[in-house]
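One structure is given below, encoded as structure tokens.
Here the complex is missing one protein chain, while the rest keep their positions.
Then we have chain A:
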């Protein structure tokens, strides 16, 4: 199959001049605080969806989400997670002080309740600045606000910053906690699954469910310091646009296929090298069919041979933090040799012909896995995560 990915830029994606290692990671999800809670949750196969208690949902079409502790404060949680990730990486105070933090989040709804003249004192980047100071990091970098690809774009750009030699290490943090504002807009868009299950790639799927997500990942140049103990490597990254619609994905998955092709070429891999795809898989009719088309376009004859699941079916859609939560799951799949399931599956959809991981985790020694995300405006990202 002639893929759009093959026809990309004249220069094309650069192979990383320096290998990018993942040396620390911490996460909070609907399963609670910690990587262990996420691991136990997704490999149990039991979704984390519960009745939302953080705010009143009586006025909405449904009231479930993968909500962690109702009293979580996002900034506090991000600081805790960033410190945990830096500790796992074994960074000294001097090494932390060299590492900028890039962030993924949405504008704080509390700021828009302030008088207009006070809003300019609370820029979106305020969290990154506070996080850098609180955690002893080397300054606040960009805050990515491009919705469901915010965290994955931040990871991609952080990897590029390291590979290009701009920095030896970058901390990527991001978060989204289910709030009344996101519930209101997704309810208005009739995007929430009224049957209370997120059924990615399944016949009869009704839409998505939201989930809490926050995380921090330390990326470092693999040759930047002795004694490093990498958890995994970020070997490929690709971003591309659909150039199609304000909020619908290209039905043929053009942008996603290009992003996949770029990421694979950067990693020096082909579709047959992939052991697993953690799909965007929001459970909406549009997304899952378009993403399937993208996988067929990018993988050709291998499209139905690579195991795929959307773990959003269990931890929900964490919006700006989705790319971080799912990146951590990709590392867990590499470490454990176990591929998490695609939950909520009712039966095959002819528009979603994929090798879905169903019923129970699939044991497979994985070397390279792919994490996909997409957002309104036709933004698509693909990250190749490889074993350490």
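Here, contacts are C-beta pairs under 8 Å (C-beta built on N, C-alpha and C of every residue); 3 or more make two chains touch, one makes a residue touch a chain; residues count from 1.
In this text, contacts and distances are computed from a predicted model.
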Exercise for the section: Leaving aside the chains on screen, match the unshown one to its UniProt name from "ABC transporter permease", "Beta-ketoacyl synthase chain length factor", "diguanylate cyclase" or "NADH-quinone oxidoreductase subunit K". Expected result: "Beta-ketoacyl synthase chain length factor"
Practice task
Sort through A:139, A:204, A:270 or A:348 and give me the one touching the missing partner chain.
Solution key: A:139
Practice task
Looking beyond the chains shown, say which of A:87, A:245, A:305 or A:367 touches the absent one.
Solution key: A:245
Exercise for the section: From the listed residues A:76, A:112, A:229 or A:360, report the one that touches the chain absent from this view. Expected result: A:112
Problem - Missing-partner contacts on chain A, residue numbers - result: 7-14, 59, 100, 107, 109, 111-113, 116-117, 119-120, 123-125, 128-129, 139-147, 149-150, 153, 156-157, 160-161, 163-164, 166-167, 180-181, 184-191, 238-247, 254-255, 258, 262, 266, 375-379
